[in-house]
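For this view, one protein chain was removed and the others were kept in their places.
Presenting subunit A:
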Amino acid sequence: MLHYESTVREPLVNGNKDYHQVTEDIISPIEKKPGKLWWIALGFAVTMLLFGVWSVFWETYWGIGVWGENRTVGWAWDITNFVWWVGIGHAGTLISAILLLFRQGWRTGVNRAAEAMTIFAVLCAGQFPVWHMGRVWLAFFILPYPNSRGPLWVNFNSPLLWDVFAVSTYLTVSILFWYSGLIPDVATIRDRAKKKFAKFFYGLCSFGWRGTAKEWQRLEALGLLLAGLSTPLVLSVHSVVSMDFATSVIPGWHETIFPPYFVAGAIFSGFAMVQTLLILTRKILHLEEYVTLGHIEAMNKIIMLTGGIVAMAYITELFIAWYSNVVYEQGAFWWRILGPYWWAYIILITCNVVSPQLFWFKKLRRNIPFTFVMSIVVNIGMWFERFVIIVLSLYHDYMPSAWVYYSPRWPEVGFYIGTFGLFFTCYLLFAKYFPVIAVWEIRSVLKTSGENYKQKMAALEQKDTEEFLQEVQHEHALAAH
């Protein structure tokens, strides 16, 4: 009776599992040598990464002028990519922190991979503002440290500086959260390891964890505390990112709805990326029983919800532009929809507003190929959302004589490709050498939510009332002794 959960809820772990089977399923791929597919994927990722390094080198050597930006459009691909990557990271924190606080059991199957995705995405995001500085060797000027120039300090009124603090705090806290949860699973790999190097490496990474009662108690306290801290943190990060725009006086940027609008968009795109990664990961590592259709459907529901919020924000923006009677605001939206970049706005609406509506059908929510395609569609849409907000608010500004068209040049595109390389290199290494599913968390929900255990519940639920009551009383009497 200790482990009871209604059979109305879908099992979180399918198949006939015990604790050892869970360990075997998730840990044994780590102990095997990487396959051909993995090497090919890693080769692709590293190639992309190297192309990115070359693009960034080119940009740093010649200066920002090699990018397509001009006097009117001062921010373009680079900042678009920054916002896009940071946004993707948000889903990982939502899963690991907010769903933990809301006691959503289904997070256990997906949180580890999603948190890893967060870290790698934020790592990629961080590259863009840093290399956008041009003279990157002076990047440390953004930190407030006592210096011999006065001391001349940074401007604490500037949202760009808030961003420095927000993103670096976010990266740090995400790493702490992720790694503290990883330690017990690394200890499992260590205790199973046969090869000397594996014992050495996982021994170091496990910090000497043994899983004593006190260690677990403290780990759960730490997890809860970090979840409590990460929840407002994740909301603050994208709010601060949105303030980079909202506190300016550019029509199309100067909007009070930006913080919630950006946060919802971030979660929207982040869950899409989680779907992309997990659909591939579960297939390749044969983890279909841990990342079930139920998990995928739950995430699709969140995509629908946040997609709805984003759609609402688009409508509000348009309405307020009309209602405000400010000619420049109206102009910004006129040129956004009817200017030479009209097709970007069409892509945005199609991908973010129209296509997620298909998720109203349960059949499609539980359809894996469809979800996979949708996850990519949503990510394209969210990239265009940032592009539309940034470039399409700038390219037709106050003075028609300054109106321009903007197109990216190869170093910007190469830089973006390079961050994909960085992201997938990190993710492939992680998925090969660390458990992509939190094994100890699965163990702790197994008896309540495992399919084979749930079947026993079903028998219990169908029992005759009198018989059931008698048994409960009997058990209570036993427990009292």
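In the analysis below, contacts are C-beta pairs under 8 Å (C-beta built on N, C-alpha and C of every residue); 3 or more make two chains touch, one makes a residue touch a chain; residues count from 1.
To be clear about the criterion, contacts and distances are computed from a predicted model.
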| field | Chain excluded from display, named as in UniProt, from "Aspartyl/glutamyl-tRNA(Asn/Gln) amidotransferase subunit B", "Superoxide dismutase", "Quinol:cytochrome c oxidoreductase membrane protein" or "Cell division protein FtsI (Penicillin-binding protein 3)" | value | "Quinol:cytochrome c oxidoreductase membrane protein"
| request: Taking the full complex into account, find the residue in A:W39, A:F102 or A:F207 that is in contact with the omitted chain. | output: A:F207
| Footprint of the hidden chain on subunit A, which residues? | 2, 18-20, 23, 144, 150-153, 155-157, 159, 161-162, 165-166, 169, 172-173, 176-177, 180, 183-184, 187-188, 190-193, 196-197, 199-200, 202-222, 225-226, 229-230, 232-233, 236, 240, 243, 440-441, 443-444
